[in-house]
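Handing you this structure, nothing more for now.
Only one protein chain is missing; all other protein chains are in place.
As written, the chain order gives the labels A, B and C, with residue 1 at the start of each chain.
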């Protein structure tokens, strides 16, 4: 057991820092060009544009420590926006279950950030009970394509996505986890309608998506018909680890402290008010612990293995921490957090603080609600089988 | 809506105060004689020895406000010890379901505090699922008596009780709530063995009680055979309100503040330490609220009505508050709370503080565990029926 | 001691309940929010006609002689509908100061038109650096021949954009956090040098920031005695706390009841959500927090109305508990509604947003806990 980084790790850390500093966004640059260049240069470093992909598919093949270093350094740096759907979610499914033809067809565009994907999982009426989905895919008589009809909900970024990977029901026989098929199809086509959902934070990132008679060639089916659920499950675990957002929380917590320090209270700042200070300290301690829980999880996960049920723990603790940061930021803003545009009253960070807080409530709902995560840990980690029917 | 007491209530309050002051224990008095005299004098006031009994059975027939005044004043005064088993638990059952002969036989001795009762409800293996009890009572062939065999557990004060009121199973047919019969019999007889249970606070108040071939005359059966559960249920609600102990908590909280004020910290006392002060304040606020919840409940309960499901709320909140008081008292004692006899180190109140805390854990277990109370509120107050089998 | 509503209170309560049912569906409310002035002038007129705006004023002032208990009954029903009209700003706060310290001529000039709804008041006391302390007043009155000039900023002035006049606190002596040395004035919105910038808040209500640039006031504008305004200001803030606490109670009732109803209607994993014990117990706890708030609201309001010794402590206790419960009930209502709970489409989020604003108004949970134990 040893906390210190090896010399190899230290020089890797230095290399990462140098790369990030050298490629940070500069004022006046074209953001899009910078983004594409950044990924190109990361690629030239030996797969740094796809850190979690296995070496076989062009990833860097890092050790757990290297992953940790990358995560820590990028959280603190200027890096281009990226979306997990193609890169971290569909990518691994294709690598594990896609045909060689599918891998050749889709992975390069994902890697090049040319094609934006979205994820068609949740449905109205299904909620956290994902497997009860009803979107129908019916195989044509000649066996050449499926016809998809149904509705997906909470589809993040559907309004800018080029393609969707979509769970569809091809059979009602057997238990509901069976009969689910994993299909890929373009979003920009007739028969697809995307309707925005405005969330309480006031933002538009999720949508309802309606499919009417969408034709999907059989070649766009990943794996076998009816086996989609087994491919999707592992993917949910990937999603959870991402949602935990621990590196980002470390940075956000520092931000919170700075903000609170700028709020005057008595002769000092809000950070001198004991009740507030105690809440920040307790939060920081939880974060210090969960940071090491993630490291322990990284350390035990052999390369290439999908994250296991411990991803549920990280999601539960990680999202709780994110919400508490938002809540304390709102508290630090005081009354000004209520402002909703149209004013410059109060400290800059404060305005719309309540919107940020409301927006953060979704963290414990999406990607499998906290209640569902706890059911998973009950079964998979504590080993409790329910005897209820 | 009005907070002020009426003139009648104010003069009642004065009368109660005068009575309590005039009859407080004086140093050197024989405690037992004082106790019996106290109840006699209370009786002479017009049923003040049995405040909750209906006027028909000799009670004072007070208004809700008068009950509240009595409770508030007695919590702050020197009053003799008393036990709820005969007075508050068996008494109301006999009044509602006992024969006139049983009422005449048992109520006077209960009222005179001559006979100590204990309650035979819980059984090993049943826990909060009281109705699954197994202690058997078999009617003799000639129909003159029952023969009781079985084991009761958590029987408070069984080691000093003269009689027991006991739930027994007379039939296994139908659902488990049916076939339960309510019997009365003396504790001091062959075939009854009482084995102490030492709880973590180090004290002995509960016991396991073993019955071997105990003969109980049919005349000692309350109500009909197989209907015992319906009589016992209401009684549990009585028990809960008592367990909430809100008046006592008000006094105990004042005690906690005094204790903490005597503990030096820096230039002040522990009551000046913000984290501790905040916990005491939050506790006091909860107590201020629940005190009025109890008043509201008293005000809506018509005279003579058994407390309803709101008694579950009072029990849940009341026991939580009692436990928090014990916990903060332990915290105030610091390291000295760990002492377990044989020393006079640290402040007097502190020693054995951890024992007191451990002892308080039972509050959320006995009289129906908190989890069971919440199940009751789910059904009875929120009106949610489970559709699970 | 008794907890029953009087016959009149029951009538008012029922009539507001009907008003809310008929006028405050989610869609109607959203439509009002999106249209200037952010509430319905028709509703405002109705409220005046039904006598609600006169409720807490004495009969001499043209009101109905109600007290804080009457306002509580009204605000609880308003809370169930998330009512947008400026009752709190104009009647409880602005009107609350006037009824306490205004001169005969100020009463004549203002109370009648406030009660008939044709004019509105607002209360401007908070400042950018005052935190939650109402006695933290930096806006200073500089003495002139016949009065004062004011320069500075008052912020988070509820319904300032539509107000015809402002009750303003300013410092005439003492240090910035002294309770003495605070004076009050009634300043018409069109007074030279006064700028009002209105903006919406997250709960759909309207707030504003006031900038004073050498605003002149004369003796006629002063409310009550010079240097001695804090007592009335503090009483009015206590009334405001009681009012928003009652409103919050109404909102929490909707939240827990909506949650119970939603879980019974919504199926997951082949069961209605209400079958899941974790959700059942959570709803029990929501219900209990609601009941605890109700008890303490009754206690604090009765104590204030009766002028009891414990009134100030009860108000601190209440604001603390309401805030804590608001988070608990709101967060769990949203969480239990799942994805739908975080959209604008269901009403739970709207109620929770109102609770958030209330929590930050007149001092938050932590502030009042601290005040309670000081």
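The rule we apply is simple: contacts are C-beta pairs under 8 Å (C-beta built on N, C-alpha and C of every residue); 3 or more make two chains touch, one makes a residue touch a chain.
Keep in mind that this is a model prediction, so the values were computed, not measured.
Touch with the chain omitted from the figure is made, among A:7, A:267 or A:386, by A:386.
Only one residue in the set B:88, B:293 or B:364 touches the chain that does not appear here, and it is B:364. Subunit C meets the missing chain through residues 276-278, 281.
Residues touching the missing chain, restricted to subunit A, are 1-5, 9, 65, 68, 277-278, 280-282, 284-286, 288-293, 295-296, 299-300, 313, 316-317, 371, 374-375, 377-378, 381-384, 386-388 (touch as defined at the top).
Contact between subunit B and the unshown chain involves residues 122, 125-129, 132, 153-154, 197-200, 264-265, 273, 275-276, 330-331, 334-343, 345-346, 352, 354-355, 357-359, 361-362, 364-366, 369-371, 374.
Going forward, only the chains that are shown with their structure count from here on.
Set against the C-alpha centre of subunit A, every other chain centre is closer than that of B. Subunit A and subunit C have centres, each the mean of its CA atoms, that are 40 Å apart. Centre-to-centre spacing of subunit A and subunit B amounts to 53 Å, using the average Cα coordinate of each chain. Between the Cα centres of subunit B and subunit C there is a gap of 43 Å.
Contacts with at least two other chains are made by residues 278, 388 of subunit B. Residue positions of subunit C with contacts to 2 or more other chains are 369-370.
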